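Got a structure for you, questions after.
All protein chains but one are shown in place.
Residue numbering begins at 1 within each chain, and the chains themselves are lettered A, B, C and D in the order written.
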């Protein structure tokens, strides 16, 4: 459940704003710094460098992408951020990994928070990891909590020089990284879509209680996904309109495209939500219908045999004076009467359309 | 289900923006180019021409409509687009046929994505095909995935010279094509409306589980239709306001009319959605009511005969000392008692209004 | 069902915009032209005049109201409209009587589409007829499909000279006609309100399946009514703001009043919709409750008598060695036991609050 | 039900706008005029004065509050309004007491319509009365339908000179009167809140059908209340922004406060609506749960005894060749078998968690 609320923000209550405390799941991994520093012609890539080395890149005239993995060592993060001129409030937000996605525009840098999402097909749960991104003049810094990300295709493009990324500035790099994050949402949606399809079939064909649980579960994941995506639209809008100092006009159509993709993710999430909500109604309808079937069977059988049993009971009584008992044709007559009653009932039910 | 999510966008994750990959269902058909090049007085129409021939029309001073069917050969599409000056992001969107409908305005051309819709009455499913349209200075290029479209009436009008299309520019042609697409939505709605009418009757008269499935199905198709139409309103609004360089003032009232039609489609879709949603509630109400009827029958029969069977059981006991058994009037008395009890019960149920 | 969708628009697919085809129900009546031409002092009224006569009034300096009934003769309508300078798109909309209500402002005339509504108390259905109105400089043309309208009070006021209508211009006349249409909505609402009251009583007192059908029916009529009224608000807003050339400042407060009335109709429609939606929930609650009552009766009777019948069955067995059968007090003892069990059960149900 | 729709507006259909006809419930009371004419130092108060006397106050330089009770004499109202320069459309609205609350700003006066509300605790119905208020230069005229209002505290403050009312102008007086109306909404809400609390307890503890009726009833009253309050927010907003000629800057913070109160009423109404809507779901859940309990009892008893009765029936058969009947231990064995079966069933139900 801790995934549901803005967990951890409560725990830091009372700290002065700007105090650097890592609030989030503690992952053992220590801070790892990796750098890609490139121009159209050159590329320097370092997988793991010290803080001191990292700081020297601030002076680099090339486009610098500094990727920070692991947030447990707050002093490293603090030193780095301060050196690159990141606002203290942004520093705080880097470390509080339960932030709402957002784009904050400061005087000489832009701070963005997005959620990197993977859908775990087994547990059918979203794995949500916060990625913070600082776009400054000539540099991008990304902060992740855990090893493993969705940026490998971007790294690949930087290395190979394919696409426009090497010839563009830091703003395009920031765009490319955000785009990689948003593209990954479609993968999660695709898998969720398949789950919906399965549940849909189950609801109509064999509606048991596991289906209810699955529907509820999927609904919750969709709420989480929406919460991760919804604020991005406003954020990217802000980025296009207000970050004119850092975002070159040539990058704006790409941001517009990204904005459209976010819209499309939202659209799909809303569609899924409507479908999944509808499924519970379908479930209730189907169960009602099945109960109606069960009731009809019970009613038909009971209604036919209960009166017959009464008749048999009558002639099972031990009164001495029951003249019928002696009539030779009485037994077959009673059997015939029972048959008649049963047939009459069956006809009656037919007419009511019960079977 | 793949029709539900923005399928395919996930699959291209990691590609540089602007990379041309056809994402969508692969249709065997190769790329076919057809052209209509006309002024008020002249018309050149070519059904199938080579890429090289097509490129020559870029210099044509007449209004040129180039229709491209089949998107599997991405290099042809790319060459064509580049030659006509289409932005790389637009080129990418032409090939990704799971785009959200939209209108993007570039410096010297407008790029539109719409969905061509047919309602298959047998499967009761919408057949949705993406049509991309580029409106440039003096030319319109349309891209379709599959053979067969809704543009024949427009072709007819161009050939016959009826209506205003031959005397107007490329902007009017773009309008006429969009109008043909939107007009077709009404046909789909008309057929869906008839389906709703059928389901409505079924819900009230013989509510079985197939009805639930039909309602759910129709609901899903309406969600898909809405998703195809909803973004158009914003798109056409943008077109009227912002595309002033390419859209002549005389065409604006026609675009306004198109905008109104889109509104009317939306209105009808929303009406249908409300009706279909309401039908599930009606279904549940009807089933509840029927179950109530069934329960009443069961209860009436059981309540009357179970006590009577008990009485018969009493006198079926084999105790030696049961003085009543010897009384000559005992048997008729018990029968009369049973009759009385049954009549009393029936009166009681009458008073409760059970039948 | 054809009343639900924008019927007919589909049928004209493929026609050039501006093509005049009457799409709607074909009413046998041919086109009838009636005119009222008045100043503060003079009034010329002609009930039925030829097209040629009608065209002469275009030159009239008085306020001219030309009422056209019957739309089957498209050429008459076309000639008339062209003579009075009505835009081709407006001409097309006059004839397509499934338009969404709207106000289109052209250079020298305003084109309005509204729905004239009557509530048929027997079938409980709305009778919706399209009225188109063209307001030009010094003239108003109204187009109706069928005989019979809601304009008689306006005609009466023009004839008698009561009220401001004779001393005002064509804009005030247009206002007065629209006002007559909107005033009539209140009559329909009044009658629908009485129906809701009836259904409300039925739901709480004798909820049968007809009630479900009535609720669904009323819901649909309210959706239709809303669709007829909702767009008017925007339309009248446009009229006040943008039609400054044709609407005199003195008429604006009257339009504002009309706008407020439209709002009030909407308000009432929404209130009705909420009430009617709520009624289905109330119905389901009431039916659930009744089913609960039925179940309790069944359970009480069954639970009391089924064990007793078993006891009677025990002593109806034919084992040779059942010593109790010989005891003289056994029969009364078993009867007493049965009574005790029954009383115990009844007490138990009492404690559970079942009756 | 007549309280639900904008009753009466329909009845005047066809009248010229501005025609003065009293549409509303006819209350026997004739028109009563009362006046308070005051400056900071002087106060003239007249309880019942003639129309002629009332008209003389138009020239008064003090702040004049003219309260008109009873609207049946339309000519008096008309003369009065015309003398004070009230617009004809406003005059019409005074008499049509089914108006939507609103604030209309004319050149030299403001016309307001509000609803005075009392909650009748016995019938649990809102008593809604229209109050119209004209704010002119130095005067306020209020129109009420019936005797009895919520203005006594304001009269008290004028008489005693307590508070700011005597030293402020007519705009402050209008504010004070509106404030008295809005303050009274809180009383109604307080009583409705107590009713909700009662129903809430009833739903969870003894959910019978009266509860459904109460919920539905309360829901309807809340819809009515919302309809009376909702338009006020826009109205008071207009008053603050646009009535600059008549509203002094010093009065604006008070209007802002009034605006906030209206917001708070709306907030509470919405909260109540959500709670009351939720109660029906809780009701259905509770009834479902109870039905489940009833079903379990029935099933447990039936499932245990029906097979036992069958066994007893077997040995009640009269076949000549049933060797078991002669065994001395057969009877106790059958009894033991019955006990075993019963115990097995009970254990089975336990394991299913049925009791």
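Operating definition for what follows: contacts are C-beta pairs under 8 Å (C-beta built on N, C-alpha and C of every residue); 3 or more make two chains touch, one makes a residue touch a chain.
Nothing here was measured: the structure is a model prediction, and the numbers come from that model.
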Displayed partners of the chain not shown (whole complex):
A, D
Check the options D:21, D:40 or D:164 and report the residue that touches the missing chain.
D:164
Looking beyond the chains shown, say which of A:130, A:268 or A:288 touches the absent one.
A:288
Among D:53, D:108, D:147 or D:194, which one is in touch with the chain left out?
D:194
What subunit D residues would touch the chain not displayed?
150, 152-154, 156-157, 162-165, 176, 179-180, 183-184, 186-187, 189-190, 192-194, 196-197, 200, 204, 253-254, 256-257, 260-261, 263-265, 267-268, 271-272, 274-275, 278-279, 281-282, 284-286, 288-289, 291-292, 295-296, 298-299, 302-303, 306-307, 309-310, 313-314, 316-322, 353-354
Which residue numbers on subunit A touch the omitted chain?
1-2, 4-7, 9-10, 12-19, 87, 89, 99-100, 102, 104, 106, 206-209, 212-213, 215-216, 219-220, 223-224, 227, 280, 283-284, 287-288, 290-291, 294-295, 297-298, 301-302, 305-306, 308-309, 312-313, 315-318, 322, 324-328, 330-331, 334-335
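Heads up, the rule we're going with is that only the chains that are shown with their structure count from here on.
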Among the other chains, which touch subunit A and subunit D together?
none
Copies subunit D and subunit C - interface residue numbers shared by over half, same or different
different
Using mean CA coordinates as chain centres, what's the gap between subunit A and subunit B in Å?
25
What whole-number Å value describes the gap between the mean CA coordinates of subunit A and subunit C?
41
Identify all positions of subunit A at which a residue touches two or more other chains, and write them in rising order.
316
Based on which chains are in contact, what kind of graph results: line, ring, star, complete or other?
line
When you check every pair of chains, which ones turn out to touch?
A-B, B-C, C-D
